[in-house]
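Notes to accompany the following structure.
Left out: one protein chain. Kept in place: all the others.
For reference, chains read A and B in written order, and residue numbers begin at 1 within each chain.
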Amino acid sequence: MLDVTLTHLATLGSSAAASTAPIQTGSAVASTMHVVAATGVAVVPTVFEGAANTVAVIVLLLEFMMLRTALFRAQIRLYAFQSLAVSVLAVVVAAGRDIPELYVLAVVSLLLKVIIVPRVMLRFLRDSRAEIAGSGALGVASEIILALVVAGFGFFTVGALGIQSPVLPTAALGLSFAVVLVSFVLMIVRRDVVSQAVGFFSLENGVSLASLVVAAGLPLILEVAFLFDLLVAVVVFGVLIRVHQTRSSSLSTVSLNRLRG
Amino acid sequence: MNVVLLLIVVLPLLAIAVGLVVGRRVTQLVTGLSGIATFGLAMALIPGVGGHEIGHRVSAIGILRADSLSVVFVLATSFLYAATAIYSVGYLAAEARLAERLGGDEAAEFARYSRRFYVGMNIFAWSMLCAPLVNGLALLWVAIEITTVVSALLVAIDNTEGATEAAWKYVLIASSGLGIALLATIVMYYAGAQAMGQSYDLAFDPLIQSAHDLPATPVRLAFVLAVVGFGTKVGLFPVHTWLPDAHAEAPTPVSALLSGSLLAVSFYAILRFYQVALARLGPAFPQNVLLVFGVLSLLLAALYVIDQNDIKRLLAYSSVEHMGILAIGVSFGAPLALTGVLLHVLAHAAAKGNAFMGAGVLVRAYGTKSLTTIRGGLDRLPWSGPLFLIAILALSAFPPFGIFRSEFEIVAGGLQASRHTGAVILVALVTLAFMGLGLATTRILFHSSHPDSSTHPDDIPAHDDDGQAVDVRATRPRTTLVPPHNSNNPDTDTVLSGVAAATATSVRVTSARGLFAAHPAGARQPGERVSAAADDPNERLVDEMARTSSGRGEPSIWMVIPPVVGVLILLVLGVHPPAALVELLEHGAALLVGGAQ
Partner (left out) sequence: MTATLPLPATQALQVLTIAIGAPGISGVIARVEARLQGRVGPRILQPYYDLAKLFRKEALAPAGVGPFFLLAPIFSLACYLTVPMLIPVLTSYPLPLGYMGDILGGGFILALASFVVAVAAAETGNPYAQLASSRAKTFGAITEPVVLLVVFSVALVTTTDLPYALSATVLSGPDQIVRPAHLLASAALFMVILFETGRIPIETHTGTIEFGMIEEGRSFEHSGPHLALLRWGSAAKQMVLYTILINVFIAPWGLSSTTRVDQIAFAIFAFLGKCAVLGCVVAVIDDSFAKLRLLKITEFVAAAFLLAVLGVFTLYLGGG
């Protein structure tokens, strides 16, 4: 199919009786594309890599959506979706690279991060009357642009390091660092405990993403230990959220400004 | 030896289990015993590890491993574990007496509080003991993450406004830092996997042995991420912000553990990454990274120490300062400096533990953490006052205490390694910090307990007709204002506190030398007191203490013993460290000089 198209491009480009410049452009196109087609995968990522990268991009996009979400529950739901995306990526890697351990990891992380952690968080929020988080310290558009700059920094820094992984494309590693950095932005600009906590949890998602790229062979027991550590942290976060809420009867962190100097 | 290793890890677990099932008194006893036993076992490790060739290690059940480097940190942690376990007996005594007298809800509430406190403290100590003893970067990360979550709950345990805020900041910042540290661990795994294949578990020995085959860039990345990540918990410069809050708002025994032990254990994690980075990248890169972070932390801490109004924050910034010294000391790279660094870990644990415990007594006695209010500590507290002074002098590296020796070694090592600029900066900034500490200490210990009316016109209520009336007026509002820990029975509380206050007043009046003449209320601005008192549990404890203590002003003998031991240890470390210990430190330093053997 491509070849047919390309011959068309070439023949039509050279036979068209128009001015000279477009002809040159056209044949240049055709020749470049022939080169691409000939060298193959060097430029175009494979379907597996593309799919993996797309899932990684979705993780990052969900992180960006957290910057904007105004409702506490929606925030937690976004986290659940993000964790789901990470679990899906684990399955993709397990299937594509034939690492059966990752299926187990995907299941454990699905159970923990998609089901248990959001439930625990929602339970801690159940008593709260507040549903809408206050806005962040910046406007949404500025936050997005700030986060973009930060994400770009993460992207290109990691890209420049030239860390190659046999499992996943480097872009996914850059994306995971971007997720980590954007989660920092989230924790910094949002002024409510739920968003800050979710920021930390999603930071962990970013690290999970990175570990899928560079440490897919990490012994399962360690991965699971990390995950359970996260669960403990979630409970502690929840307890502290509740303590904060009973003390200040709000979920905002604006009042947390007593300790300075 | 591996039995010893196992025991160190198991004993605190027993204390946790005991704390969960039985009451406070038994738990106190078991915790104290567990602390002392752990310290003893850790000392038994000194010849067991240090007495052999460099790099000798002991291991048990596959995941435990101790070499001379780990033992140093186990020593520091176990000493503070024992010290704070004993100190806590006195720390909780006043509340315990109050709760006993009040009975009912109040007693149940206190029982819950003390159970949480002891279980939390034991888990905290256990995780900090595990961190240097586990074999592998991954397990190390897990152990340090546990220290974070447990200590965050301990910081929040007092349930005051400040404690809640501090705990939230702490858990958020430290967890994020550990997220970065996890990234470092994973990147290090990646580096290791390039040399050793996919299925190794980040254990130290294979990693360091094959360090030369690791790819350089990931190791570099992992090291920087580790310094930033674990550095968050160490309290290095840009990510230290949680530290003063948490140290100031936590209960005093927890502050002592946080400062003397937790920071050091996190620094231990950095040292492990440093070992790998050193073996792969050579000395220049990792040392420069540590030097930058160290100098910035030291500078910041020295400046904050000078202008500080809260006694516990003062000590917290001093911790940042000392962590900066450690980082700079490692960056010098000379064996002498590294020996100094490891000695510094021990001496700092003892000195900072002492300082916090002394500060805890001062805070208890005066009911405030404000440096402008605490006055005349030497008169008031015949033991704790001088002990606090000694601790501060020790922290400021006065001879003949341990920190003098360790800092001397660090500076000498720096000069030896021709790091003149670094050494000069170190000395200058340490002097600056000493000035801050010295000024504050002089004020709170030596200045008269009766501030003259020209400077503090509002401080002392006018003695119009007689002192007793004034005292009652000054005392009662405070006791009635302050809610106890979640008390839901304000009426009884008010009445009983009134009784307590009246008793306290009579003590004051009858006390011949007027030990309580500088009564807590007297030295405080009235307005400030009401606001500060609003949820400070210390306030009512002051009264309780005033009611029950007799004679000289020490709140409890248990709050004096650990600092005395600490001072003895500081003296031993400073004057003549035991040969076995010196050998251990030198072996540890050797590990950091050339990576592995």
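Going forward, a residue touches a chain if its C-beta (ideal position, glycine included) is under 8 Å from a C-beta of that chain, and two chains touch if they have at least 3 such contacts.
Everything quoted here is computed from the prediction, not taken from an experiment.
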Touched by the hidden chain, restricted to displayed chains: A
Sole residue of A:Pro169, A:Pro219 or A:Gly238 that reaches the chain not shown, by the stated touch rule: A:Pro169
Given A:Phe155, A:Phe184 or A:Phe200, the one touching the chain that is not displayed: A:Phe155
Contacts of chain A with the absent chain, listed as residue ranges: 1-2, 4-6, 8-9, 12-13, 16-18, 22-23, 25-26, 28-29, 32-33, 36-37, 44-47, 49-51, 53-54, 56-57, 60-61, 64, 68, 140-141, 144-145, 148, 151-152, 155-156, 159, 169-172, 174-175
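Note that in this section only the chains that are shown with their structure count from here on.
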Chain centre separation in whole Å, for chain B relative to chain A (CA means): 38
Contacting residues of chain A [partner chain B, same complex]: 161-163, 165, 177, 180, 184, 187, 193, 196-197, 200, 203-204, 206-207, 210-211, 214-219, 222, 225-226, 229, 232-233, 236-237, 239-240, 243-244, 247-248, 253, 256, 258-259, 261
Interfacial residue positions of chain B with respect to chain A in the complex: 138-139, 141-142, 145-146, 148-149, 152-153, 156, 159, 161-162, 164-169, 171-172, 175-176, 179-180, 182-183, 186-187, 189-190, 193, 198-199, 201-202, 217-218, 221, 244-245, 248-249, 304, 307-310, 313
